[in-house]
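A single protein chain has been removed from this complex, and every other one stays in its place.
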Amino acid sequence: MIKLVALIPLFPLLGFLINGFFGKKISKGLSGAIASIAVLASFVVALLIFFELEHSELKSHTVNLFSWINSDTLKIPFEFLVDPLSSWFLLIITGIGFLIHIYSIGYMHNDEGFARFFTYLNLFVFFMLLLVLGNNYLIMFVGWEGVGLCSYLLIGFWFKNTAYNNAAKKAFIMNRIGDLGFLLGIILIFVTFGSISYGEVFSMASNGNEGTVTAIALLLFIGAMGKSAQLPLYTWLPDAMAGPTPVSALIHAATMVTAGIYMIVRSNVFYSMSEEASQVVAVIGVATALFAATIGLFQNDIKKVLAYSTVSQLGLMFLGLGVHAYSSSVFHVTTHAFFKALLFLGAGSVIHAMGGEQDMRKMGGLRKALPVTFATMAIGTIAISGIPPFSGFFSKDEILAHTYEHSPTLWFFGQVASMLTAFYMFRLLYLTFYRKFRGTHEQEHHLHESPKTMTIPLIVLAILSIAGGLLGLPEFWGAPNWMHHHLDSIIKIKDPSVLNHTKEWTLMAIAVLAAVATIIFAYMVYIKNQILPEANDEKLKGIRKLVYNKYYVDEIYDAIIRKPLDVLSTFFYKFMDLEVVDGIVKGVGSGVTGLSSIIRKAQTGHIGLYIFSMVVGIILILFYSFIK
Amino acid sequence: MLNGIPINYYIMLSAVLFIIGVVGVMARRNAIIIFMCIELMLNAVNLLLVAFSTLHNDPSGQVFVFFIMAVAAAEVAVGLAILAMVYRNFKSIDIDLLSRLKN
Amino acid sequence: MLGLTTTQWLFGILSFLAIMFALMVVFTRNPVNSVLYLVLTFFCIAGHYILLNAQFLAVVHIVVYAGAIMVLFLFIIMLMNLNADSEPRKHIVTRIIAGVIGGVLLFVMVGALKGAEQLQLVQGGASQIGLVKNLGNVLFHEFLFPFEVASVLLLAALVGAIMIGKRDTNINEKETINN
Amino acid sequence: MKGLFIISGLGILAMLAEIFKFKKILYPLVLVGILAAYACNFMEWNNNLNIPMFNNMIRFDNVALAFSGVILAVAFFWFILANDYFEHDHITDHFALVLFALVGALMLTSFSNMTTLFLGIEILSIPMYVLAASRKRDLASNEAGFKYLIMGSFASGFLLFGIALIYGATGSFDLMEIRSYISQANGSLPTFFYAGVLMLLVAMCFKVSAAPFHFWAPDVYEGSPTVITALMSTIVKTAAFAAFMHLFLVVFGKVSESWSMVLAIIIALSLVVSNITAASQQSVKRMLAYSSISHAAFMLMAILANNRGFASINAILYYSLAYSIGSITSFTVLYNVSKQDGNTSIEAFNGLGKRNPFLAGCMVVSMLSLAGIPVTAGFFAKYFVFTLLIGTSFKWLIVLAILTSAVGVYYYFKVIIAMYFKPAKEEQKFVVETSHILLLALTTVFTIALGIVPKYIIEIFG
Partner (left out) sequence: MLVGLLIIVPLIASLLVFFTKGKASRNLALGLSVVEFILSLVVLLQYKHNPGNSNLMLNCTWVESLGIHFAVGIDALSLLLVLLTTFLIPLIILSSFNTTYDKPNSFYGLILFMQMALIGVFTANDGFLFYIFWELALIPIYFICLVWGGEDRGRITFKFFVYTLLGSLFMLVGLIYLYNHTGFDTGMKSWAIADLYQAGKALNLSQQSFVFWCIFLAFGIKMPIFPLHTWQPDTYVNAPTQGTMLLSGIMLKMGTFGLIKWLLPIAPLALEKWGGVAIGLSVFGIVYASCIAIVQKDYKRLIAYSSIAHVGLIAAGILSANQQGIQGGVMQMLAHGVNVVGLFLIADILMRHTGTRNIDKLGGIRSMNGNFAVLFLIVLLGSVALPLTNGFVGEFLLINGVYQYGAWVAAFAGLTVILGAVYMLRSYQSIMLGERRDSAIAFGSLVSTDKLVLYIICIAIVAFGVYPKPLNDLAEEGTKLIMMNLK
């Protein structure tokens, strides 16, 4: 079965091709079905492979398709790697991907770009699978850029809207910035180790010197920053909410944005070897977590809130990576995939019901109208806030515990971030589903629960969000941490430090209490004294205004990057190119003609002058030759 | 005849005559005078040739002078014809007037 | 006297006169006069020829130049009745410059024409080369070909002079435009 | 040798034609005669029995024959070009003069004695003076003839002075003797000998119109009737170069250190002045005059390289052939164009690409050749010069040559641009007489053929 791993990306590719070429001809239902079945098929295959791998002794299998790029010593085969890590990610991608496909059938049913949407979605799945399946960094890079392209296409899916197009372009370009780092990292790997295939590189990694390894680690991390929306390259992700909600769920919450984590876990050797790099990762991670969480506090757009929470969750995961808690991060990736997808889809269902309205200030009291959505979303919210025994609690706690081992300071900030998360998530829940409806009348009239195609995925995800914790029950409960064992084989350098149980218990307690406290606080604010966010943004003052406007980061980037670039370009074009470089050329031309019109004056037509010149010439010649 | 004169004297003499001719060509505007100055230059050369032929005791120098004379005659014939024609058209033989062709 | 031989006296005087007259040719205003001065110059040069034992050449020289060419000049000048006041004059500056340049030219020539100091003219009536017989021999043996070709030259000059001089019977005006 | 006689005979015949009333057949007669002379040249090729002759007054060795071959060929082309030029009164005189000029030219290829050199130059020049002035009513023509005459005779003054000095130093007019004398004297020559050499250099530079002795050329070229200009820029130039080459490669080659630097400076000056001045010319005729100066500079480079053996001679031969053919073509086109609306300015060429594509095409080829673009003859000509010069210490001249020839491209292409890009004043096509079409076709093909198979010329002397 493992030999047939190529089938996994093949199915979505086929789906893409069919929908791409015949999408317009066939009916909506059919194209939706084709797309979903394609993903389902690869999910099945992935599942089979997963279990086969579970039972096989050999934990990593490579499947060679064809040799792709050869240049002397640089040999890059098009080769797949099946090992615990990739197989796990395969499951997440195809599984959640399938659910979201189903959901989309309902969500997009009356969009004229229906077929196109599924084309893109399949293409995305294909590239994402490529990303995790590749057996060398370049294949990963292929998937990496591919998913970037798909997110570009899907963010700008409604291409008539300029704002959406700008968001798409921003996403692509910011990713490209990261990708350049990634590319250079790959090249440095090749230059250092003479290969970019995982196996060979990791086996040789130990004899690479400290500095180089750090450089590699940091370059790769730049790539991760772009893809996984870490400071300072995160600003594209909130804008990316321009895309249809299923896209936000699949790409910008569950899968693509976690590619960065996948990459770092994949190359954990480098990070375990280089403490500096790890620290950078950890600090950036926690900073992002905190920063995004604060912004999340005051957002009124339901999807924006979720977006910032995603950024902050990703920050937490990087924090985990920074402290070498690789399996914990993967664990959190998984649980996060469950409940964040759930939350987005729920939000989608809300928006669907509200007829496209995304502003929470115009919602409220929807729990009667949308019972299923409400229930599932509540579960998601609890999960993300880290209330046991929901999945989020275990994964987050594991990361924070490991963080504490390395540095209590980081742990503290991480803890604060998760408190904030709990706050704004419940704020979202309260503002959306509780109290009375604040929208217009016809909206109220149209309120309705979403169709089955949309609710079923919600329910499934809700179950997963509840039960997800079983994947990684803490060791000190005596329970087996399945995730930890599963990924054991790919973690090259183990983290020796262990915490004593009492400490772990205390941490866990603190976390839970903090979460509960914030939830109660949120309840006080939004239910008891019925506070509403400021209706119009201009009235905001001081710190709140600053936070509400996302610390003006976009404006700052505008000021320090885009504007200077434009100025520079205009300078290059208008001055350097047209005036200086071309000017010199023109100058030579006109110089010649000018000189010419001067010299020709010498030809006065007077014989006298001609004779003079001749005689002078002779004199000079004789002088030169004889009077020395 | 009697005792010698250094050849240098002759060289200098003809050089001086030649240069006077050149100066004449430069300093005058009347085409005819210019012509005469050119004749003067030629004669300077003739003198030099004769001097050398005596020096080398070799007649060919003097024979060459004949050819120069022939050529001079021919040149003058043609030259004066052209001058006459120019005079017919321009009503003058002032060389500075003949400067239609320039630049 | 002054330790100079007759020849040297003659040479000196003749050279002086030749240069004098040559200068007059250049600097007299009236064309007719300069023609006459030129004739005088030629006579001096003829004198030099005789000094150099080139008697025949001297005679020919007088005949050709003074006798033929200069007459031609005079003829033309009369034809155009040029005289002192009709004579165009270059600007004084130009003439000064011309003089200066002449001086410089002389200077460099003096520099250039070195190398003959030790050479003395072979003297004495022994030299027969200047005589007609001798020259004739050389001319009609060694220089036969140039002599013949010279005839072509003279023919060409002849034809040219005629063509220029002769009035056109029919002028097709097309050719007068400059192409 | 016989060629020389045939041509002079033709000249005399032409003179008599008026009297004996065979004007009509004169033109074909001349063409046949030239072909006959050409045939004689061929026969004399490689049989060295007939050199030297007339006690070494002239020697028709292979080099001489090759150059006379070029001159005769070009002369033949020229007569075809000039056929209707003779269609007015005293045609016979023109014929005679041109033929006599040809005699002079042939002498310049074969002279072997200062006497013949001097006579050759004069026989070539005097008819040219007359021909330049041959438009008696046309003031420009008058002026041209007059200027040419004054400057020419002034230059021959220096020529003679140089000859006299050299005679004084070596005691002979015979080039072979002078040469052997130089090689015996090895260095112990009197100073005034070198002065003589330099004066000869000056005089020759005047004849080939190299700066600063070039001033006469543009005026004379512009003033003379177009066909005469063609004659000057082809035959007269070729002959002058044959003479120049013979003097300074064969005879004074050994004392090159005394003149090479001077020549180099003269070349540099000519390159700059000619090309830059040509850039702003409005009259194509005058532009071609300046271009001829720059080509002269190129040929002088070959002499400057002063290559023992035949390389330099080959280069000059090839160059003069290429250049002559090229300018015959361009002058033929110019002649036909200017016949339309009577001026030789560049505007006259506007829209020629539409009005007469054939003429335009030929002009393009000739311009490319003159500009030295592959695979035309002109390119190879320049290429040979470069290959010669790069071995010497005058590499800087090559760089200069390249820079200036870029300017050259500018003015050659002005014509092309005018023909294909500028709109014509009047669109109507015009016809060219068959003889000219044939001539153009011939020369154009020749130009390209020379470029594709240069070996037959370049390997001519083995």
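Going in written order, the chains are labelled A, B, C and D, and every chain counts its residues from 1.
The rule is short, and it goes like this: a contact is a pair of C-beta atoms (placed from the backbone, for glycine too) under 8 Å apart; a residue touches a chain by one contact, two chains touch by 3 or more.
Quick caveat: nothing in here was measured; it's all calculated off a predicted structure.
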Neighbouring displayed chains - absent chain, whole complex: A, D
Option from A:L7, A:L47, A:L74 or A:I493 whose C-beta touches the chain left out: A:L74
Touching the absent chain when the full complex is considered, from D:V32, D:A406 or D:L438: D:A406
Absent-chain contact - pick from D:F193, D:F248, D:F386 or D:F446: D:F386
Positions on chain A where the hidden chain makes contact: 66-74, 138, 141-142, 145-146, 149, 152, 156, 159-162, 165-166, 169, 172-173, 176-177, 179-180, 183-184, 187-188, 190-191, 565-566, 568-570, 572-573, 576-577, 581-582, 585, 589
Missing-chain contacts mapped onto chain D: 353, 368, 373-375, 379, 383, 386-387, 390-391, 398-399, 402-403, 405-406, 409-410, 413, 416-417, 420-422, 454-455, 458-459
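Note that only the chains that are shown with their structure count from here on.
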Distance from the mean Cα position of chain B to that of chain A, given in whole angstrom: 98
Chain A and chain C: spacing of chain centres that average the CA atoms, whole Å: 103
Mean-CA-position distance for chain D and chain B (Å): 27
Multi-partner residues of chain D (each touching 2 or more other chains): 115, 119, 122, 126, 129-130, 133, 136-137, 140, 147, 150, 154, 165, 168, 191-192, 194-195, 198, 218-219, 222-223
Sites on chain C at which at least two other chains make contact: 90, 94, 98, 101, 105, 109, 112-114, 116, 142-143, 146, 150, 153, 156-157, 160-161, 164
Chain C residues within the chain D interface of the complex: 109, 112-116, 141-146, 149-150, 152-153, 155-157, 159-164, 166, 168-172, 175-179
Parts of chain A lying in touch with chain D, wherever the complex brings them together: 592-593, 595-597, 599-600, 603, 605, 607, 609-611, 613-614, 616-618, 621-622, 624-626
Footprint of chain B on chain D - complex, ascending: 114-115, 118-119, 122, 126, 129-130, 133, 136-137, 139-140, 142-147, 149-150, 153-154, 156-157, 160-161, 163-165, 167-168, 171-173, 192, 218-220, 222-223
